[in-house]
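The structure is given below, and queries will be raised subsequently.
Every protein chain of the complex appears in place save one, which is left out.
Letters are used for the chains, namely A, B and C, taken in the order the chains are written, and counting of residues starts over at 1 for each.
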Amino acid sequence: MDIWQTLGLWIAAFGTLACFSFAFKENVFFHIVESIFIGTSVGYLVVFALDSIARTGVTPISKGSYIYSIPLLLGLLIFAKYSKEYSWVSRYPVALLVGTGTGLACRAIVEVNIIRQISDTIVISVKDFWSMFNGFLMLVGVLAAIGYFVFTLRGKGRVYSGVTRVGRVVLMVSFATTFGNTVLGRFSLFIGSLQSLLSDWIGLPQRIDYLSATGAVAMLLLIGAACFKDQILDKLRGTKAS
Amino acid sequence: MFAAGRIAQFALLILFFVFTGLGIWLGRKGKKFEVRKLAALDALEEGVGRAAEMGRPVHFNPGWYSLDSVEAPQTVAALSVFDRLAHLCARYNVPVIVTLIRPDVIPVVDGLLRNAATAEGRPEIYKAENIRFLSPEQFAYFGGVAEIFAREKPATSVLMGGYMAYSLLVAELGYRYGAFQVAGTASWHQIPFFVAACDYSLIGEELFAAGAYLSKDATLLGGLFGQDVCKLTCVAYVVVATVLWLLGSDLFVKLLKI
Amino acid sequence: MSKVIRREIPLLLVSFSAILMILDYFFPVPVLSSSAKLTNEWVVVIAGFSLCLGATDLIIVNTRRIMRKTPGSGYALLIIISFLLTLLLGLSSPMTKHPAFQWIYDYFYRPPAGTLYGMLALYLVSAGWRAFKIRTFESVIMLVCAWFLIMANAPIAAVVWEGFPSIGKWIMDVPSAAGWRAFYIGAAIGTLALGLKVILGLERGALGE
Partner (left out) sequence: MGAREVLRTLERLDSRYLFVLVFIVTAFPLVFPLGIPVKISAPVQKSYDAIEALAPNSVVLIGDEFSAPSWTELGPSYIAVLKHLIRKNIRLVFVSFFSAEAPAAFDTMIKPRVDFAKLKYGVDFVELGFVAGGEAALASFASDIQRTLKVDRYGASLSELGLTKDLRITHFSLVVELDPGAHLSEYLRQLQAPYGLRHISITYGVTAPAYTPYLLAGQLSGMLVAIRGGAEYELLIKEPGVAVSGVDGVSTSHVLFAICLVAGSFLSLVNRLLSKEGKGK
């Protein structure tokens, strides 16, 4: 393992610990790691943006498709927001973005979000009692939950409030299910971070790299001290005064 | 002439456009519609008032999606909420800090903030540095927001638009600093966390209705009526089609696939 | 005249590009598909520029913080330095493939991203502790569903009782899926309605006027 990789592993370990520390208390090391993260992430993405401008915008011009100078110009216009007087100019490129986004959103959402969902609700399997039961439960659930979203048609009486109540319950079940399932995903990530510390860096469970282990303890102490710096300073002052 | 298998889609799209359009037309004609309460939106004023009392700023984030993405409507809806929020903040003389993940939203937010300040007669309250683009990487963005919360301790945090995993991080951050939180998203994967961690939340379609609800503009409220007609159409279609299906005819299912 | 240039033409541009995208999807006409493709490429370029605008903004805001010596200006300096360093390394040849650029990505970018993502596990625990209360019928149902889903996902639960995964699967496949279906349908109708309002120039949030 070369020196750069080792150094990298130590930096990564420190970054991981500093980030975790934020769950306990905000501290200077978390903000340092995060500031570097902000800078690198924006730098990173700007590099790819420039790459993409070059590939999609500049390359065609160099090959003679001069029409591509229009998006380059429009792209530059977005900087007009810095001018007080001409900030409206940036509406032109933004208009193109908004229009395209809206069009893309509308054009295919009918198929995926409406037609598919409706036709799957209709097709109730009648092969046995259990699947029929599920099918009807699904049907009632879908209809009631749609009813929950109605804005202006305010029915009166028990039926209407019953429907919205059922709809609410169904939606809450969906939310709770997603909440429960998210636990799996987030813990996968959490375990991954722990693995990178415990296995990749310290070497557990097969062996213990004592250098890294000592480093880990030192880092924890340092970050802990930063977290509780105020309390520690107070303590020190207190003992001096007495 | 049609792309294969997309006739039903096109018909539905046009039908729903027509329904919404009819609603808008009715609204413009002066027909009044009574709209169900959306507590989260009514809470905006409470949130801004709270910030004014405490002398602290309001925080706003219009979500994850850029304006050219498929989820752009969520961002646009969030910006319509921001329009109202900016007016309220200018009226109560409360600074509003907008943190951004997507840079293409900067000019839009800038324009809304400027106009709100002018419209409420306080052009001096507009400050360009209150619009803070942090990073398109959600966790780097979170780091920036964490620093802003630590330093400026917003009294109210409004999170609207499409969201990703960082939703819970930012919502818990607000909880830690005791901020009053109003959220809203149509991103199904993040809705549970807003419901769990925020004081008020808009669920799904409610986000898209926010602009109309807040503006109280009769024309836009008519649009909401149109949306309801669309929903009832879906319900009616499902009911009729299911009855036919159980009687042995798959006509209505096939109809959707032409 | 100025109103036309400032307001009307951008709104027309919005409607035009939105309608173009919609028509292109439904009608396989060469003129439509080539202009839609061209528009898409333009949007890619403009989106790239908007990221540069964001970076410029980031530099301006943080330089201002350093100049005014506001609290946290040290962080601002770190942001600027790490941004410029990454940018230079990324642009130096071979573009985006410089070993130092990769090294920064691996050890400065990846760990905090992964860790903060994983930290959500902790926040889920505290949100779960706080948010799930036995108050109403709804809240009991929510608690039960979330609980079964969690148990269904833990391999150890299936060892204890075979039923956990199948109950979890049923909740996911039937009642939960019903809710999501309605949610999708509602969201789609909302999207379409908002889309129409944007096309008609009625939605205030679209252009920042």
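Here is the rule we go by: contacts are C-beta pairs under 8 Å (C-beta built on N, C-alpha and C of every residue); 3 or more make two chains touch, one makes a residue touch a chain.
Remember, it's a predicted structure, so these values are computed and weren't measured experimentally.
*Asks:* Among the chains included here, which ones are touched by the excluded chain in the whole complex?
*Replies:* Contacts of the omitted chain with visible chains: A, B, C.
*Asks:* Write down which of A:35, A:164 or A:178 is the residue touching the left-out chain.
*Replies:* Result: among the candidates, A:178 touches the missing chain.
*Asks:* Could you tell which one of C:154, C:167 or C:200 touches the chain left off the display?
*Replies:* Looking across C:154, C:167 or C:200, the contact with the absent chain belongs to C:154.
*Asks:* For the chain that's not shown, point to the residue among A:11, A:104 or A:144 touching it.
*Replies:* Going through A:11, A:104 or A:144 one by one, A:104 is the residue touching the chain not shown.
*Asks:* Looking at the full complex, which residue from B:18, B:164, B:218 or B:244 touches the chain that isn't shown here?
*Replies:* Of all options in B:18, B:164, B:218 or B:244, contact with the hidden chain holds for B:164.
*Asks:* Pick from C:22, C:52 or C:172: which residue touches the chain that isn't shown?
*Replies:* Final answer for the missing-chain contact: C:172.
*Asks:* Under the stated touch rule, tell me which residues of chain A contact the chain that is not displayed.
*Replies:* 23-24, 44-45, 48-49, 52, 56, 100, 104, 108, 111-113, 116-117, 120, 174, 177-178, 181-196, 198-199, 204-205
*Asks:* Which parts of chain B face the unshown chain closely enough to count as touching?
*Replies:* Residues 3, 5, 68-70, 139, 164-165, 187-189 of chain B touch the chain absent from view.
*Asks:* What does the interface between chain C and the hidden chain look like in terms of residue numbers?
*Replies:* 21, 33, 36-37, 40-41, 43-44, 47-48, 96, 102, 105-106, 109-110, 113-114, 116-118, 121-122, 124-126, 128-130, 132-135, 139, 143, 146-147, 149-151, 153-159, 165, 169, 172-173, 176-177, 180-181, 184
Operating definition for what follows: only the chains that are shown with their structure count from here on.
*Asks:* Touch graph of the chains shown: is it line, ring, star, complete or other?
*Replies:* complete
*Asks:* Which chain's mean C-alpha position is nearest the mean C-alpha position of the whole protein set?
*Replies:* Located nearest the centre of all protein C-alpha atoms is chain C.
*Asks:* For chain A and chain C, what's the span in angstrom between their mean Cα positions?
*Replies:* Computed from C-alpha means, the inter-chain centre distance equals 6 Å.
*Asks:* Whole-Å distance, chain A centre to chain B centre, using C-alpha means?
*Replies:* One centre to the other, that is 18 Å.
*Asks:* Can you list the residues of chain B that touch 2 or more other chains?
*Replies:* Residue numbers touching two or more other chains: 6, 9, 13, 16, 66, 68, 73, 75-76, 104, 106-108, 110-111, 134-137, 139-140, 142-143, 147, 188, 191, 193, 195-196, 203-205, 209, 224, 227, 231, 234.
*Asks:* Residues of chain C that contact two or more other chains, please.
*Replies:* 22, 25-26, 43, 46-47, 50-51, 53-55, 58, 72, 75, 109, 112-113, 116-117, 119-120, 123-124, 128, 180, 183-187, 189, 191-192, 194-195, 198, 206-209
*Asks:* Note which residues of chain A are touching chain B in the complex, please.
*Replies:* 22, 26, 30-31, 33-35, 37-38, 40-42, 44-45, 78, 80-81, 87-88, 90-91, 94, 97-98, 100-102, 104-108, 110-111, 114-115, 118-119, 121-124, 126, 139, 142-143, 146-147, 149-154, 171, 174-176, 178-179, 182
*Asks:* For chain C, which residues count as touching chain A in their complex?
*Replies:* Within the complex, chain C touches chain A at residues 6-7, 9-11, 13-22, 24-26, 38-56, 58, 72, 75-76, 78-87, 90-91, 95-96, 101, 103-124, 128, 137-138, 141-143, 145-150, 153, 170-189, 191-192, 194-195, 198-199, 206-209.
*Asks:* Under the stated contact criterion, what part of chain A meets chain C in this complex?
*Replies:* These residues of chain A touch chain C: 4, 7-9, 11-13, 15-16, 18-20, 22-23, 31-53, 56-57, 67-68, 70-72, 74-76, 78-79, 81, 88, 91-100, 102-110, 112-114, 117-118, 120-121, 134, 137-138, 140-146, 148-149, 167-184, 186-187, 189-194, 196.
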